[in-house]
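Let me begin by presenting the structure, written as structure tokens, before commenting on it.
All protein chains but one are shown at their positions in the complex.
Chains: A, B, C and D, in written order; residue numbering restarts at 1 for each.
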Amino acid sequence: MNAILSTHALGRTFRTRGGPLHALSDVSIDCMPRHSLGVVGESGCGKTTLNRLILMLDTPTEGEVRFKGKPLRMLSVAERRAYRRAVQPVFQNPYSSLNPRLRVRRIIREPLAANTDLSGPQIDARVDEVLEAVGLTARDANRLPAEFSGGQRQRIAIARALASKPELMLLDEPVSSQDISIRAQILNVLTELRDEYGLATLFVSHDLATVRFMCDEVVVIYLGRIVEHGPANLICTAPRHPYTQALLAATLPADPDAPAMAVPPEGEIPSPLAPPPGCAYHTRCPFAREICRSVRPRAEADEAGGAVACHMVNQGGW
Amino acid sequence: MQNVTFRAALVLLALFVLTAVFGPYLVEHDPLKGSLRARLEPPLWAGGTSEHLLGTDRLGRDMLARIVSGARISLTVCVVVIAIAGSIGTALGMLSGYVGGWLDRVLMRLVDLALSLPVILLALLVGAVSGPSFGNIVLVISLVLWSQYARMARGETLRVKNEDYVDLARTSGLGHVRIIARHILPNIAPALIVVATLQVGVVIVLEASLSFLGVGVPPPNPSWGSMVADGRSYVVTAWWVSLFPGIAILLVVMAVNIVGDALTDRINPALRGRTA
Amino acid sequence: MQDHGFIRGSLAALAACAVALPVMAQSEDDTLVVALPTFSEQTMTPWGGSGQRKTYLDTVYEYLVYLDAEGNTEPGLAESWTVENDGTRWTFTLREGVPFSDESCGTVTAEDVKYSIERLIAEDSRAGPASTMRRIIDTVETPDERTVVVNLSAPDFLLDAGYFGEAQQLGIVCKSYSESQGEAVDSAPPVGTGAYVLESLVDGSEINMVRRDGDHWRVDPQWERISFRAVPEEATRVAMLRAGEADIAPVNFDSIAGLEEAGIRIVSAEKTWSPVIRLGGVVQSDPERFNAELPWADKRVRQAMNYAIDKQTIIDELFAGQGTVASGDTPVAAWDSVPPYPYDPDKARDLLAEAGYADGFDMVLKTFTTTPGAELPLMAEAAALYLAEVGINATIEPTDWPSVRSEWTGGGKLDFAMTHRGFPFPNPENGVEAGFSERSLFASFTSDELEAKLASLAAETDRAERREKLTDIGQYIRDEAGAIFMVLANEPYGVGADVSDWSIDTSYVYNFDRAGKAQ
Amino acid sequence: MTRLIMGRLAEALAALLLMSLAIFLLSRVTGDPVALLLGDGATAEDRDLLIAQLRLDRPLWEQYISFLGNALTGDFGQSVAAGRRDALELVLDRLPASLSLAGVALGFTLVTGIAMGVLAAITRGSAVDLLVRIVALLGQSVPAFWLGIVLIYIVAVQWGWLPTSGYGTTAHYILPALTMGTFTLAAVTRLVRASMLDALGSEYIKLARIKGLPEATVILKHALSNSLIPVVTFMGAFFATMITGAVVVETVFAWPGIGRLAYESIVSRDFPVIQTVVLVITASFILANFCVDMLYLAIDPRMRDRG
Partner (left out) sequence: MTLLSIRNLTVRLGRDALAPTILEEVSLDVMPGETLGLVGESGSGKSTLGMSVLRLTPPRLAEGTSGEILWDGRDILTMRGRDLRALRGAEISMILQDPMASLNPVFSIGSQLTEALRRAGRSDLMQAAEAALAEVRIPSPAERLRSYPHQMSGGMRQRVVSAIGLAQEPRLIICDEPTTALDATIQYQFLELLRALQGAHGMAMLFVTHDFGVVARICDRVAVMYAGRIVETGPVREIFSNPRHPYTRALLAAVPSTSTAPDRLPVIEGAPPSIGNRPGGCAFHPRCPMAGPDCQRQPPMERLAPRHEAACWRAREEAAA
């Protein structure tokens, strides 16, 4: 059973006035059917670039993205339409995801009209169905985005993604701009839909707690490179890469007695224009040694199916 | 305070458009026919006769009739200029904002050049080439004013292009043309409407200056601008010849600017004032 | 050579500005301020441009012959002069000891006069009458210091009152000074024998003349300074008169009432120009330029157009009564006896019906402004109103003089009419020739019969006989309705209270150096 | 930074070249000057003589190449009408009058516009705010020549405070500069009011108030400094409207500037002068825009890094 979507040593470098910017390098992930993969990283780590490459909004400078094993740039027109049906995105900002001048019905119709051969009435039926699925009503189809709250707008965006019965939902920080009570509701809607429609999800976020709830497996990215990869429960309870540890501790739990982080990271996140040599995290890592400053660590797989790119871990700690 | 003036301005604008469209049928005098004997007659309350409520001009033609038909001509000049300048400017601005890169730089340089065109000198040259005519004026004014639409359309297109719903449309495989037509144009239209309203004033006043230099709307049909220009040497002896069209211009431009500003605040406050 | 001129020119200009500033500041009562519509080419030599520059140049340059109020000749720089050989040989005897403003030039000699004539008719001369004078002047001899003999290639009995008179452009310059300036003489300060000399010049804004020391042989200048200002906008000139900032300024007819109310007196040059509507394409004697299909190719249509327009009302209303109904296109004394067309719209309609245009026709009437001639577009619209009454639909097409002129002199078949200010030639024969002789590029109406009449006039040597033939030509052109003759108009000037007496008799004779100062 | 400057210079030259070609063709097409210069009774021979003299008989492109060649050496040809005076000299004589008037007018517009804009922003929504905007709008809705003539009659004739027209002492500058500046006043006021409102609503103004700074410092130092940036970017366009207005204002106030020279040379079809004056006007625009860019870099540190 091969992956719906996979990336192979994917990389993207932008030419800017200040020199080459390595937004993403050597990223390989697999999205298996009915499986949810989380991608975690702070701003500037390349999450957005990864999304744009997957959604064909941008083309990679290294490596490639494959849809069911076939590189995207080789897809035929029909295959491309199939890909556009199978992979559906939901973005972070609900106020920017919906065209303010289109009624909800036409917003949801757009992907269907473009990529399916459904007739008008069939499309309208599908619109009503997905609106019900996300907890809205068919009546809402005739209203304009301005008449909905932030939470409701996000539900409409999810309905739009659901409409072409995708195999994989690409969720780019879908809840991070919502209040706690709305966030919980949307996360529940997503998990229900995932189970009901047997969807795979690629959940991109900066918040480990939300990823823990949503995902089976987690990939941690720092400055465009994968630093750790493994099952969600292990990553969130026994992180091995120092950055993952820092990220976990920085995801402050709602518990006053939670132990403070042993050794917090220092300094600023380096600029992707000038990524530090060797292990990119060495400038902030409390355990950094000479080898970290010169040699880039390889991600070595471990028995639990995860992998860590850290000299200390690969050498069994020091 | 704000919405009282806004409503007043709307009423004024409506009056302007109605006068322009239906006016000529309501007024009994022919704006082009006059009797030399009844030349430069003052308005009724300043010693004139009820025959000519607002007095007569230097060829004895009825001022009221001329202002009414002048409204139509001035409005037509505005509408045509806005149509030409608007469409060219919006198209180029959208293209430059959407495509970006070297095309964007070239077009923006063109906009700067257009902004720095001495429109009056150009009008003079074109007027001299083929004689002042309605077509020439409209062409010359549009040649300069399109740049304001281009600048606004480009800015707005850049803003809308970065919205998620455009990315969503592209991931659904929509072509560039469909994306521009369905997502970009409807969302930048309000800002362009504001530029159009604010430009009505600029066009009318510019046409008046061209008439002053003899390359305005050709006689005998009156535009407000040419009426003010014709009346300039009677400022003391027959003040009403240029005063009434002057006041008409004043009211319309004020109304247009108040409506324009109000629309700006309602649509996108960040645009306020950017339509300098 | 080029750089030299450039540097000298800008230095002169800067110096002029510096000098002008203080003068400007204390422009109180001892300066006569004349506000002019334009300085035209603003060149300082008689041959450097059109006659409009005589406003300021005539305070510096003087002429061989002057004219009195009635237009009769008076001795100027020429004490006396005789004409023999059937009007083709003129001998002028110069007045003695008239000093130029620049001492190095000494007094006026025959050489100076010969040089002045030759420069005026030279090929690069820009003077108005240069080309016509070049055709009739054959040679100029200077037998001695005070005698100038001019041999003509064709008889001209009015050379003294005409081309050599004060109304034309033959200003006498100092030969040595002019040759020393070389090419830059056009912008160099002018050296003449007049009562004033250039004090300062601000390019495009002011030309200030200051009175020369000592008594002047011809005039007794009252004002220490005469300051000419270029003020193109008529409303501004009227404002300057009312504010007392200008003493004399040409004004539009419509401003006359307002000015008189404000206590500014109006002095008018009588019948100096004749606004006319010229009908294109009626050069019947030249097949290339005669457009037979035109409605007004038919004499009756031309006459109808003359009957259709109420010219007296136009004069009363648009020209504030300052003029008389015209029967010709040039203010010529010999044509005073020719009766103008009365206003008779019914007759006009009958004539049109006769000619087959009962329901009228369309035509294009091009119009533009000149100096004088600000009222031409207004006159065009007024005429169009009257023509419309008899079914002639005249479309007004505003344009400007250069483009109409190049079309009109293009030599092709014309199909439009134009308003024109007429040809104000003091010498009537030149006026007639310009408008109605086949040879002239500007001809608007000719016929074989008219060509014959003109030829016999040119050959006539007897003065009384010539006047007879001229009147006959005027009557013929009137009967043939060679154009729509409109007005013999005056040129009104506003004159402030500081000026006691100042008159302007004929066109292009401004007498600013004779303006009196009220005490 | 220097790359930006070089880029701009190259664009400026291209614009100048483009403009010179356009004007050259346009003025040639408007009927040749010969007809104008012919004496009233001239004949065909006189015309041919003049054409040869002015070298107008050669093909158009040849005339343009020779014009361009000479122009590079500062020789813009001689005025056809004004007694063969050097065209460039003629224009440069008049340039100081126009530049000084435009400068004074721009100064008046900026000072008044900024003051009114700030006042309107501070008293937002009040009667003062509305009054200021209406006064500014008045400027934009009145044709310059009408305002000029009315000002002459009221201020110079009725009250006699100022000279009606002419050039020379500082008193002469007031009315023309006022007339020329009023049109742009509305644009400046509106722009300053808008950017002031943006600035006043910003976080850094809140922080300034949190520091306990007096309100005057908050408004004049912190808010105004930011809201002047858009004014600078539009300075180039304001300068353009100034020069455009110059043709009308210089005619009404008898001001010996290049605006009027351009108008008169076009009416008299004086090609060399037309080309020279339009090129000088365009060059001064491009120079003005260039200075605006440099000024913009000076006052906005964010731009410096991007340059």
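By our rule, a residue touches a chain if its C-beta (ideal position, glycine included) is under 8 Å from a C-beta of that chain, and two chains touch if they have at least 3 such contacts.
For clarity, every value in this text was computed on a predicted model and none was experimentally measured.
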item	value
Contact list for the unshown chain, restricted to visible chains	A, D
Residue of D:Ala71, D:Ala177 or D:Ala208 touching the missing chain in the full complex	D:Ala208
Missing-partner contacts on chain A, residue numbers	42-43, 149, 151, 179-185, 187-188, 191, 206-210, 212-213, 232-233, 236-237, 246-258, 261, 264-269, 284
Residues in chain D touching the chain absent from view	202-204, 206-215, 222, 225-226, 229, 299-302, 305
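In this section, only the chains that are shown with their structure count from here on.
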item	value
Centre-of-Cα separation between chain B and chain A, whole angstrom	51
Euclidean distance of C-alpha centroids - chain B vs chain C, Å	43
Where chain A and chain D are represented by their mean Cα positions, the distance between them in whole Å	55
Residue numbers of chain B (touch at least two other chains)	128, 232, 235-236
Residues of chain D whose C-beta touches two or more other chains	30-31, 145, 149, 153, 251, 267, 269
Complex interface listing, chain C residues touching chain D	2, 5-6, 9-10, 13, 20-21, 24-25, 35, 38, 41-45, 48-49, 123-124, 126-132, 135, 183, 186-187, 202-206, 229-233, 235-236, 239-240, 242-243, 245, 400-403, 405-407, 409, 411, 423, 425, 430, 433-434, 439-442
Complex interface listing, chain B residues touching chain C	33-34, 36-37, 39-40, 58-60, 128, 131-132, 214, 218-220, 232-238
Contacting residues of chain D [partner chain C, same complex]	30-44, 46-47, 49, 53, 74-75, 81-86, 88-90, 92-94, 97, 145, 149, 152-153, 156-157, 160, 163-169, 251-256, 260-261, 264, 267-269
